[in-house]
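All protein chains but one are shown at their positions in the complex.
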Amino acid sequence: MRQRRSRRPVWVGLAAMAAFLAVFVIPFWFIFLQAMKDRRGAGRLNFAWPESWHFWGNLVEVVQTRDYLLLLAFFNSILITLGAVTLLVIFASMVGFVLSRRRTRLNGVVMALVLAGLMIPPAVVPTIWVLQGLNLFKTLHGMILIQVAYGLSFSILLYRAFIAGIPRELDEAAIIDGARPWQVFLRVILPLLKPVTVTNIVVQSIGIFNDFTNPLYYLPGRENVTVQLTLFNFQSQFSSQYNLLFMNILLITIPPLIVFIFFNRQIVAGMTAGAIKG
Amino acid sequence: MAQRQRHSPYPTWFFLPAAMVYGTLFLLPTVASLWFSLTRWDLYTAHFIGLDNFRQFFSEPFLVASVGNTLIYAVLTSGLKTVLGLLLAVLLVSPIIWRGTLRTIVFFPVLVSTIGIGITFTTLMHPTRGAINLGLEVIGIDGPGWLTDPGLALISVALVDVWKGVGLATVIYMAGLVSIPTDYYEASRIDGATRSQQFWRITLPLVWPATITVVTLSLIGGLRYFELIWAMTRGGPGFASDVVASTIYKQYQAGFYGLATAGNVVLFVLIAVIVLPLSLWFNRREVQA
Partner (left out) sequence: MQMTGLTLAGVTKSFGAVQVIKGVDLQVPVGAFCVFVGPSGCGKSTLLRMISGLDEVTAGTITIGGQDVTWAEPSARGIAMVFQSYALYPHMTVAQNIGFGLSLARLPKDQIAAKVAHAAALLQMSALLDRKPKQLSGGQRQRVAIGRAIVRDPKVFLFDEPLSNLDASLRAQMRLELTDLHKRIGATMIYVTHDQVEAMTMADQIVVLNAGRIEQVGTPMELYRAPATAFVAGFIGSPRMNLLGGPAATGLGCATYGIRPEHVALSTDEGRWPGVVRHLERLGPDALVYLLADGVGEIVARVEGETPLAPGDRVHASPLAGREHRFDDGGRRMMSIHPA
């Protein structure tokens, strides 16, 4: 009886691993193989081992396509991500701070507006209308502000929950020490928000980098193209060059992969914390 | 006695930067959409036409179909993510080997580009040359036209959506499972409960908050969804897999801005009508652990 008990975890684990590999890993394996093959090999769309390895050749060709469009796209995507994430951290922590500390009726209104942001789908054409009115349509600045607007709800909830766990007495001690409100925030609270800020940065970065829909609407045009849009458009460009198409996919997967390797714990914590509070 | 107003250490102006961005770029368009959905519009001039956009939306067959598709898609993805997410979570918190690696594997698709996944699975789902159907051929099954059969296209996309998103549901459920005190299980073992009974009578009720979260999030996400559908089928074949979100884009591309905005309002109402009562019902049924 005891022998059976202790072997069960191994059997179940093996079965699970086999199933998981088949379901979750094979598609990535396909991407990898396709990216390594030459044009003809990739065109067969099978799992055959590459006859010859074309990693560098494919990489260079994809990057050079359309005057190094992919490099421009990476630059734009990273710029948008960094800009939006920076603003999100500052704006959302400020709101989360006052929301968590102050007890007024305004809080109810603000919370309702924040939750609305999680539910209500953005009205795309009116947003374009507003952006045009502000001369922000088709600009990177506009895109950054859009990502901030759409990311505020999640970030604010995250900060509010975390700040509630910082004892109010720290604020009070600082006030007695003579700190003005912005000093309390900058010198006492903000340094203590490092864990949740890292989580927020990681979760938002991945979301913004992978975003396709919003740049599609608000950033059309070649000059400000993003990484996801480029991939989408290259489908016609590489109509029969599956090796190049999948090399593109591989390249796009690398930044989130790197973030995932280093910040796995923070990502999971962020997703569960924000979700369960909501 | 005259009372001087003292400044609060938590000033309201801290709300200002966020409020400006959120108000102009989210709230304002949302409110404006209610007006513009009642007009014929080209972004510069708006011509009031009452509820004509909505009448059109609910009379033209492909537009009405998109509403139906949206509901099917949302319920399907949400249901599968909830059920599979819970089962996978139960598996991944039990003492099996390679548990850590398995958790990583199941979560990784959540972080990858949707377009990339869409292209990959479109290729794999090619009716004659795709690896899936070729693999089925080997065991003697005639693989269907996953994305070419109008009756199947939407469901195929939904399956890929679940493939990509179930990891998130799993992670949320794992957090919920881990928070159930082991005392309950031990007490029930003494009472002689079987594993199945433990699952239905202890685990399921006590993991309720996570269930609420997963269902609500995936339902909202499913109703609003655009990216994968656009990447894999562009709403096709024909209009067989169009959802409200892709309809909005198509009308926008065609220059029917008023109609597109009306689609937004329809989506907004759809979400509100489904999710709000659901949330209220959920909160009333919450079990205090």
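Labels for the chains are A and B, by order of writing; each one numbers its residues from 1.
Rule of thumb we're sticking to: a contact is a pair of C-beta atoms (placed from the backbone, for glycine too) under 8 Å apart; a residue touches a chain by one contact, two chains touch by 3 or more.
Computed from a predicted model, the values in this text were never measured in an experiment.
**Student:** Using the definition of touch stated at the top, determine which of A:A174, A:V202, A:V227 or A:M247 touches the missing chain.
**Tutor:** The one listed residue touching the chain not shown is A:A174.
**Student:** Touching the absent chain: which residues on chain A qualify?
**Tutor:** Spelled out for chain A, the touching residues are 167, 169-170, 172-179, 183, 187-188, 191-192.
The rule is short, and it goes like this: only the chains that are shown with their structure count from here on.
**Student:** Just how far, in Å, is the C-alpha centre of chain B from the one of chain A?
**Tutor:** 17
**Student:** Note which residues of chain A are touching chain B in the complex, please.
**Tutor:** Residues in contact with chain B: 9-10, 12-14, 16-17, 20-21, 23-25, 27-28, 30-31, 44-47, 87, 90-92, 94-95, 97-98, 101-102, 106, 110, 113, 117-132, 134, 145-146, 148-150, 152, 156, 171, 175, 181, 184-185, 206, 210, 212-213, 216-217, 227-228, 231-232, 235, 242, 245-246, 249, 252-253, 256-257, 259-260, 264, 267-268, 271-272, 275-276, 278.
**Student:** Which residues of chain B touch chain A in the complex?
**Tutor:** Interface residues on chain B, with respect to chain A: 7-12, 14-15, 17-18, 21-22, 24-30, 32-33, 36, 41, 43, 91, 94-99, 101-102, 104-109, 111-117, 119-121, 123-124, 126, 129-131, 134, 163, 168, 171-172, 175-176, 209-210, 213-214, 216-217, 220, 224, 226-227, 230-231, 245, 248-249, 252, 257, 260-261, 264-265, 267-268, 271-272, 275.
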